[in-house]
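With one protein chain withheld, the remaining protein chains of the complex are depicted in position.
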Amino acid sequence: MSDEPVLTVRDLRLWYGTPRGSVRAVDRISLEIGAGETLGLVGESGSGKSTLGRGILGLLPEGARSDGEVLYKGRNLVGASQRELRRLRGPELGLIFQEPMTRLDPLMRIEDQFRETLQQHESKLTNADIRRRSLDTLGRMGIPPTRFRQYPHEFSGGMRQRIMIALALVLRPSLLVADEPTTALDVIVEAQILRILADLKENFGTALLLITHNLGIVAEACDHVAVMYAGQIVEEGPARDVFAEPKHPYTRELLRSTISLDTERLHSIPGAPPNLITPPTGCHFHPRCPDIMRICPVKDPIETRHDGDRRVLCWLHGPEREIPPGGSEPIEQERIAVAEEA
Amino acid sequence: MSQGSSLKQYALTRLGLVVPMVFVVLTIVFLLMRVAPGNPVDAALGGHAPQAEINRITKQLGYDKPLYVQYGKYLWDVVRLHLGSTISDRRSVSNIIEVNGAATLELTFFAMLVAIVVGVSVGLISGRFRDSPVDAGGRLFGILVYATPVFFLGLLAQLVFGVWLNWLPTSDQASPITQALLQTHTNILFVDAIIDGNWSALWDVTQHLILPATTLGIVYGGVFIRLIRVNVIRTLKEDYIEAARARGIGERNVVYRHAFRNALVPVVTVIGLQLALLLGGAVLTETTFNWPGLGHYLVLYIENRDYAAVQGITVVIALVIVAVSLLIDFVNAFIDPRVRY
Partner (left out) sequence: MAASASVRVQRRAIGLRRALAPIAEARGFSRWMLIAGSAITLMFVILAIFAPVLSPYAFDQYQSNGHRFAQLSRPGHGHILGTTVQSTDVLARIVWGAQTELEVVGLALAFGLAIGVPLGLVSGYFGGVLDRGAVFFMDAMFAFPPLLLAIIIAFLLGSSVSSGVLVAALAITIVYVPQYFRVVRNHVISVREEQYVEAARALGAKPFTILRRYVFFNVVQNVPVIATLNAADAVLTLTALGFIGYGVQPTQGAEWGYDVSRAVTDTASGIWWTGLFPGLAIVLLVTGLTLLGEGLNETINPVLRRRAIRQVDFDAPSFDAGAEFYEA
């Protein structure tokens, strides 16, 4: 691990404008990823994790605004010009998406897609260079050179995802964001892709932000994990420690909901992810929290550090001096009758 | 995964489907013609011919036989391309197709060229700069142009460029002198002039082409504007566009290479669909500009109640459209590798 983190996010806010108000997809998030490290970002659908992934690269739709800092190798990407961001995307920042089936231009051969990407960023390359580098990267992904001139629709989903990863890696980015890369794939292919991603450390020294809702993947492939809920990071730390001893009730409930061979009864968290336009007051998780206290709906929780490199955003571990008298009393959780529309 | 695609296989399948289609089309034409009331021969001869003459021709054309016999003979004739002759002026239908069909082909070809150039360029720009004043202008232009009947635009063109400015001729395919001097090779005067190397004739023919072709082309180009624009907008939302941007591909390449190319894929299909409309519009344009094309003659024969002529010409037009659709499908399969499956 090197000294300077590759990516430092500080107090980032990414809000979308909609006809009904602003969606607070990312609401003051901070995190750090060092070179060669893998950070798993876990959350339910609608937690804002995809927005965070795209937001780091500056790929936000119209009507979205950002605030805060995203420091990539010291440079703040928030507020950077589109031109600057475009120069960074590819050779420095990579992004692979969830649905491999629709992410490649159907009219272009694989060869041409690689040529376009390489020529965009390294215009001095000769055709021979381009071919060599593309085939080399594709080879590492298990795509044979005989298929270089084929069209995207001639490949299966798993292979297309590998092509996408190769396209992202051919430029040797220092940071790769993978947004649910295996959700659309079957389990066997998923294992292959995960191994490729895990090897990134060894082969390329790439820092990886792995976004997923699947805890199993994180346990397997990631050094650190950050748990996201309603636009905020509620817990963060080394993966092994967080899973062995979760501090936030949400993390705990997520782990309990995971299905494994030992599962005898299904466990689920009551309620649904909250509306990000008008999130619940105080701690966003309070309507669904089994350990809710008096203070939870009232005051925004304050982040606390534990055991060196663990963070939690929860009044259970919250700074004692900030809790007024009587605030720590547990209260009855009302039955949630109607799930709120997320 | 199957390797490569078979354009040939696709071609064969499509061809196979065409045969029953042609069959249905021919039947429709037959029924339309036979459904007309009154005696076709009598009407075609002007209504004053002596009964003996009427009987003779009726027998000659087989109109006295039962319907299913006539139907059988009709199909058999069409297959052998024996399209018969007109009743009113004794021309063979093949001759009509050769001479007048060529004139329509000339007009339609250049009109389609104008339509594509105007329609596609305005559509691309409109879609790219969606909701900007440029887009609003482009869309309004498309709507106005579509709303203008081709015969009205023709009338205005004649008024402005023919009468008031006196720049261009307003009727016929070419001046009488040119028509007399040009050798007949293909009956497409534009091509014939090139073959002959007769540049003054070529210029004359071109002058006569400008107003009708541009009029027809602009009016039908409007449809392309709407289609291309919507397609560009839709394409720009596609996943692979976002993925390309994530790789840092420059906006110009994203738009021109990825978005536009994908957006244009259906253009070929639309050209095929537009052909039927264009031929309908050609009827009006030919009438307005006194262009000696198939449409114009068809209308004249309809007025003369010359069923044999109408039937022959209609069959040819319908078959041409079916053939062109087929061709369009092949070109489509060639352009878009996904279609071949």
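Residue numbering begins at 1 within each chain, and the chains themselves are lettered A and B in the order written.
The definition used in the following text is that a contact is a pair of C-beta atoms (placed from the backbone, for glycine too) under 8 Å apart; a residue touches a chain by one contact, two chains touch by 3 or more.
Computed from a prediction, not measured in an experiment: that's the story for all the values here.
Within the complete assembly, B:I28 is the residue of B:L12, B:I28 or B:L327 that touches the hidden chain.
For the options A:R10, A:R109 or A:R294, the residue in contact with the chain missing from this view is A:R294.
In the full complex, the hidden chain is touched by chain A at residues 13, 15-22, 62-65, 67, 281-282, 294-295, 297-299, 326-327. Annotation for chain B: contacts to the undisplayed chain at residues 20-21, 24-25, 28, 32, 35-38, 131, 135-136, 139, 143-144, 146-149, 151-152, 155-156, 158-159, 162-164, 230, 233-234, 273, 276-277, 279-281, 283-284, 287-288, 295, 298-299, 302-303, 310, 314, 317-318, 321-322, 325.
What we mean here is this: only the chains that are shown with their structure count from here on.
Once the centre of each chain is set as its mean CA position, chain A and chain B turn out to be 55 Å apart.
By the touch rule above, chain B contacts chain A in their complex via residues 1-3, 238-240, 242-251, 253, 257-258, 261-262, 265, 336-338. Taken together, the chain A residues at the contact with chain B in this complex read 57, 59, 82, 85-91, 94-95, 97, 99, 102-108, 116-117, 120-121, 151, 153-156, 164, 167-168, 171.
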